[in-house]
Structure formats: structure tokens, C-alpha cells
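Complex shown without one protein chain; remaining protein chains in place.
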Amino acid sequence: MVDIIVLIKQMPDLEQVKPDPTTGEPQLKNVPLKLENLSENSVEEAVRLKEKYGGKVTAIIFGNEQSSAILKKAYAMGADEGHIITGFKGNNPSLTAKVLGEKIRALKHDIVILGNQSADSISGLLAGKIANHLGIPLLGNANSIEVSGSTVKVKRALEENNQIIQADFPVVISVTQEINEPRLPPVMQIMQAGRKPINTEAATLTGREVKVLSNKAPKSERKKMVFEDVDKGIAEIVKVIREESR
Amino acid sequence: MYVFSIIVLIGLLLSAGFFLYTIYRLLWNAVKIPEKKPGLKLQLGRRIYLVIRNVFLQAKLFKDLGGGIMHALMFWAFIAFASYSSDFFVSAIFPGTNLLSGTFEQVAFFTVDIFAIIALLDVVYAFIRRWGIKIKRYQGYNGFEAWFILSLVGILMATYYVLSVLRLDGVSANIPGSIGENLAAANTPVSYALASVLPKVSATTGYYIYWTAFTIHAADFIIFLAYIPTSKHLHLFAAPFNVLFAKEDQAILKPIDFEKETRFGATDIRDFDWKDYFDFYACTECGRCTANCPANLTGKTLSPRDIIWDIREVVVAQGTEYRTRGGDRDQVFKTVIGEPILEKDLWSCTTCMACVEQCPVMIDHVSKIVDMRRSLVLNQGKAPREVIDLTRNIEQYGSPYTIDPSTRADWAAGLDVVDLSKTPDAQYDVLYWVGCVASFDKRNQEIAKSVTKILKKAGVNFAILGSQEKCTGDPARRTGNEYLADMMIKGNVETLKANRVQKVITSCAHCFNSLKNEYKDFGIELEVHHHTEFINRLISDKKLSVKSLDSDTLEKYTYHDPCYVGRYNKLYEEPRDVVKSFAANYEEMEMNKSKSLCCGAGGGRLWMEEKEGTLISHKRIEQADKVNATTVVTACPYCMTMLDDARKTTGREDKMKIQDVSELIAGRID
Partner (left out) sequence: MKALVFSEFPEMAAQMVTYLKKQGEVDAATAGSKADALSHYGAGKVYSLNGQMQFDNVSSWLVETYKAGGYDYLFVASTILGREVAGAASQALGAGIIPEITEFQAGQSNAHTKRYFLGGKTVLEEESDSKVFTFAPGIMDAEKVDSQSPVTPAELKQSAVTVVSVEEKQSSGVNLEKAKVIVSIGRGVGKKENIAQVEPLVKAVNGELAGSRPVCLDYQWLSDERQVGISGKKVRPNLYIAVGISGQIQHIAGMRGSKVVIALNKDKSAPIFDESDYGIVGDLFQVIPKLVKALGA
């Protein structure tokens, strides 16, 4: 029996985020929120571990009032219990780590699973922060997870090699997108998810200020010479290629 | 009573008893096991028509002419023999009592005499087909059963002639139980001819020959009767009923009531309804379905025949177990998916309906395959990776693509199209439902633009839904995700109602079928036209004048039937009429109209990789090349995508184009 906590996050659907034509700032209003990609892999892995070794999966999200739809998705995928901590006000890894860390401390946990680097903020800091906050080992960038007794072994995919590393409970594990293919939740579970209780509490901690000077779509300084006449285009491009590939 | 009468009676009773008991067991399965109902409507007129057409006239069998003629003759021979055999057994059991007399007897004996020789020749022909020229679809399937039954039929016919000739020779005149003694020789012309060439025998020899032939004939019949329900020849009894009970809308999918139902899709034999059981029982393993299955034709292991037959075997085995031992239904009825039905076979199906179209006994393979997909997707969340991606996109973006849904109507920029998302109060007569592929895919946007041009030229007051339009749910539905399809359909029904839509035209074959045939189950009745149908009418109403081809053109046209336009909705002539309205140089491909070969994209396959065997689209392009077509005309964005790709990947780019019907016309109305 393994007590698994899975940390999930919500993000705007990036396909539908467009810069404001005049200010260049992203328009986030009316953009639907979704369960962040790696959070989905994390829930999937947590549920697979539960199916294999028995135990319980608890999902925690640091979000806002809209997070219940996201949590229900985790329920549909097989999470047993869920907590929403409201008060998320933007990307602040230190605050997120503290808020989540305190919540994890209050719950039984053998394994804490989260994504290695979220698809929107791409910071990748949370795993290290949470592990440090809780003072427990981090088994990072896991491509596969194996549990025997109270020891966890993971395949850590690094840039130049793969390591098999292990540590004893409790541990934090960050997972890669390659670790699994998240399931389509079975219909019965989707319907039951709607009826499962959701625990909501407000965050009491506050974080340090980061002043945002600007948040705009990057400007491209490319020449943008596009040819629809293939032969003309090739004539031009051949010159460039010869120049640059010397 | 004579001893032989008693023996015949006992034999017949045993055989009939066994026959009825077997039928009882089969019916018991169909009544006691299913947990779903077929929801049939009475529709008496349609049912009588079907039975006359497909049973008595054997109409569907002639799709394979050789086999069809063979089977029809055999069938009619059996009908003819019904009265003869009844007379034979009544007289055998109660000598002196004759069932037939007068004109009725004359007609019956005459027909039997003719059909017996036909049936004999038929048996020879059948042997030749299976073991001589070795027709592919028969190979490896129940050779023994076929051999055994053909022999029984042959012997039955041969012994008939022996008895008949002996009668003409006067041998049987005084033998109790013999029949037809009062008939004139000319009443049985074949027997008469035989009698005149065969040497006469003495009364004693004749007597022994008579009893030998009589015994063989009676025993043959008795064995036959008992053998039928345990073999593929059960179709003799099951098929007529299956035709009688046939659903009006084969391959059209039915909704699931997620509030009430608890078993989704077909996992084990409880999840098929009694009508499905008749489908299983009616199957004769003739293999016409598999011989026309695009997946099977391109080297995939999917075989609609095996799907039906394999489940039938499970029904018989698990049904027997449940009937004799009872017990926990969850224990007895084990899933059919995985074993014997392979998951990969379920995903190979393009839902093209060729199997359904071909099946002489009106089995619906497609809805069973989709039902098993439903089981995988809805109960286990199991599907090929591409299907999961497809599902997510439909859920997230309302289309099969990872594209911002607000850009759906971008293709119409500058074309001055009424977009109901922007001008909700606009007055319009017809809604043009564009569909996702023509909205988002570059190549297929040409179709949307062409339809727009045609409608404008013909003065049709139309509108589009723009960003309000969402996937009809068809790809989700056909890949088994009824839950998502249900959501999409209900959303679209709301949108359609909110925009007061009544009349729809669409250029997508799949949207067409959904909107026309499947949306009514969700509470909306629409008048739906496929664009080929609509354009054809505009041309015949002289609302469009289409420039003819120059007489010296080298263009040669052929038409590829999209399955959801042709087989699903029987629009075969309209698209052809449009093409022929300007092009004389037209030739049909080898497989066309109801026998058309699928492009490989239906049933969600457009979004899946075709890893097993060769590509269906390549086979189709080769067929187009065989008639030297320079332009392959089609009428569906799915077909367009597949065939255009096949044209390129098989190196036919320079000599062949793929064009939608709308593109052809849009280019000729300036």
C-alpha cells in the first residue's frame, strides 16, 4: 500500500492564447483552462502505481475557484481524493512550493509525484523546491518507477545518460512526458468524478514580489522573404545556403 | 402399419426432435442472454418487401453473379422439394394417404423433376467452385461441412430420380408408400428421358433398387434435418427471419443513454441484442463481406466474416454453459474482445459498409464492430494513440485538429459569406455546414471556397455557422467514444436550434450522414442535402450553366464514391450526373457504386496510421490508374485527403489530379 500525492496544475490552453494586436500582451480572458500536460502524466503514473501496488492517490492543486473542473479530470483518471488550495495569483515557484509543501506535510505521503517542467511556465524548479522544503530525496526526471517495499527505484533520463537511482520513502518524483500515455478516463469514472467531494481551502501564505515590467509576444527580426514562385525562391535560397553552409 | 413406416416415423421424429431442440437452445440464448433490446419498429410493408426481395427473389445474392445464380437455383429447388418431401414422408408413414393430388400434384412433381437436375448440376458447380477453381473466399472455411451437405443434396436428388424412373417403369406401382403413381410420364420429363435411356430392370431387381433408394432418400433427409441447425446451414432457417427482422438503418449508430445504461458498448455476448443473435445464426460463412472488405483486401487480418462467426461460436459455447450450469453471469460471460476478436482488427475497420452491403442475409457487421470499440473506449479508455489524440482535440478544440476554434471560418475571409457567429440575425434560406476538414485543412479549404462560389453564382441565400460550428461527433462516434460524440451532438443540436436551422447542405460526407441520419435521435429533424445532390439540382434547374469540355481535351474522368455518400445514403447517380453534365470522357473504375472501394479514411482511420498490410488508398489509386483517369472526382474531404496523398506517394503527381465535384463545377461556371 502506497500513499501517493500527485501535484497538479492548471494552465490556459496555449493554442488559444493570442497576443493583443496593439499591446502584444497575451489575451488570457475567455481562454479555457486545462489540466497541464505533465500533470496529466503525473496523475496517470500515480494511478498506475496504485493499480500495481495498492494504496491511495491524493491530488493537490494550487489554483483558484475554477480549479474544480481540473480536479474532476484527475478524479476521472482515478485519483481518490482531492484538495484545492485557492489563492494562486501567478507564477511564483517559491510561494507555490511553500503552499504545496505545507499541505503535503499535513497528509500521509510515501511518494509525491509531479511533472518535471510545466508546459506553460517551463520553470522546472518545483521538484527541487518541494524536496528541499520537505527535506526528502528527489528522484528527478523519471521515465519509469518501480516500488519494492519502501524503496523506490526510478529510471532517471539525463542529457547524456540514463541513471537507475533509488531512495527510501518518502520521496519526491518528477516525471517526464515519456513515462506514460495518459488514459482516456472510462465513462463510469467520469460520471462518478462529478459526484466526488472536493476539499477546498484558501492559501494563507504570501510570497515575495516580482515586478513584471512587460509580458509581450517576442518580436521576430527575420527578413520574411517568402516566395510562392518555387523556381525564383530556389534561385535565391541556393545563394544563401552556399553562403551559410561553407 | 408397416415396419418401414414405423422406422421412418421414428427416424423423422428423432431428427425433428433434435432439430427443434437445437433451435430451442439457440432461441433460448437469444432470449435469455442479451441485456439490450434492438428497438425494432413494426414496418410490416417494408418487412414483407424485404422478405420477397431478399429471400424469395434472392436479390442480394446476385451481387456475386456466379455464386448468386448457383445459390438462387438451389434455394428454389429446396422450395420445390418442400411439397414433394412432405408427400414422400406422409405416404411413407401412412401408406395409401397422399398429401398431393390433382393439378397441385402435377405442378409439384413437374417442378421437382426440373429442379432436381438443376440442383444436381448446381452441386457439381459448387464442388468445382470450392475445390476446382478454388474461389478465394471459400478457402479455409468449413470445407467438411460444405462437402457433407453438397453430398447429401446430391444424393437426395439422385435418389429422387432413381425412385421416379422406377415409378415410370412400373416397378413401384404396388409398393406401399410410393407416390405420384397416377401421374402421366410427361409430367416428369427429366425422369421420362432418363427412363427411356436407362436399361429396364426386372421386377425383383427393381424392388430391391427401390427399397435401397427409398432408404437412402429417407435417411438422407432425416440426417439433413438434424444436421442443419448445428452447422452453417442453420442459415436455411435463420436467414429468412434475419431478413424479416432487419433494421431499417444498418450501420447507423444508436445513442447510449448514459443516465440509465450501465453497460457501454459490446464487451461480451450479453451486450448484443436478440436481433444480433439472429445475425450470428444467419451467417453462412459465404465470405462475401470479407472478400469486399478494404482492410482485408489490403492484407490486414480484419475479416467481418470471422468477427460474426467467432462471436457465434462464443454464443453457442457460453450459451450452453449458462443454460446447463447457470451461475454468475459475470463469470460465465467472458469478454469477446482480445480473444477471439483481436483489438487491432476492430481498429482496422473503416466502417465503409461494404460488408453490410454485400451480405445476402442482411447482417450488420459495422455496428457490432463500433460497439466493441465503444466497449474499449468507454469502459477502459483503451484506443490507439492517434485516436486518443483525436478525442482530446475534439474535446478541447471542437475539431480533430489542434487549431484555435476561433479561426474556423478564416477560409471565408474576403468571400463575403454570411457568418452566423458574427451576424446572428442574418436572414438565410440554407445553412452551409462546412465541416472541420474543409474548414481547417489547406487542400480541402478549396472545397469550401468552391461550394461558396457555386452557391453565390446560383443565387442561393446561404449562411455558415462560423466559429459556432463544431465537429459533428462522427469521428468520435465511429471510434467508439460515444460519450464525447453525445456531448458534441447535443451541443450542435443546441446551436442548430438557436440559429433556427432547417435546411442544411454540406460538402462533408461524414457530416452529411450524421446530420441526416443520426441527429434525429437527438431531437432535431433537418432537411439535409449533400452538396453533390444540391449542385446537381442547381444544374438541372438551369440555375447554373456549366461550360463543356473542349472536344479535343485529353482529360479523362472517373468518380470515386465516398462510402458515406454512396453506400450509406445511396447517392450514386447525382455526383455522376454532375460530372457527366460537362465531361463525356468518363469511365467507371473496377469497383464502383455499391461495390466501391473505400479510400481508407472512415471510422476515424483518417487520423490513424495504416501500419498493417498495404495502403487502401494506394489500391484505390491503382484502380483509377487502370482506367487511365487523369482526374479522379470525389465528394468528401476525407477521400480527398487520402487519394491526394496516395497520388503523391505512388508517384502519380504528374498524371493525375483529385478534384471534388464542387471544384470541377466552380471552375466551369465563370
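Note that the chains take the letters A and B in the order they are written out, and that residue 1 is the start of every chain.
As a convention for this text, contacts are C-beta pairs under 8 Å (C-beta built on N, C-alpha and C of every residue); 3 or more make two chains touch, one makes a residue touch a chain.
For clarity, every value in this text was computed on a predicted model and none was experimentally measured.
In the complete assembly, the contact with the undisplayed chain comes from B:E609, out of B:D257, B:D328, B:E525 or B:E609.
Taking the complete complex into account, A:L158 is the one of A:M1, A:A106, A:L158 or A:A202 that touches the chain left out.
Interface with the hidden chain, as seen from chain A, comprises residues 12, 14, 17, 19, 24-26, 91, 93-94, 97, 116-117, 119-129, 131-133, 136-141, 153, 156-167, 174, 177-178, 208-218, 220, 222-228, 230-231, 233-238, 240-242, 244-245. Across the interface with the omitted chain, chain B contributes residues 385, 389, 442, 609, 645, 648-649, 653.
Note that in this section only the chains that are shown with their structure count from here on.
Taken in their complex, chain A has these residues touching chain B: 13, 15-16, 18, 32, 34, 181, 183-188, 190-191. On the side of chain B, the complex with chain A involves touching residues 258, 264, 377-383, 385, 388, 391, 396-397, 402-406, 481, 483.
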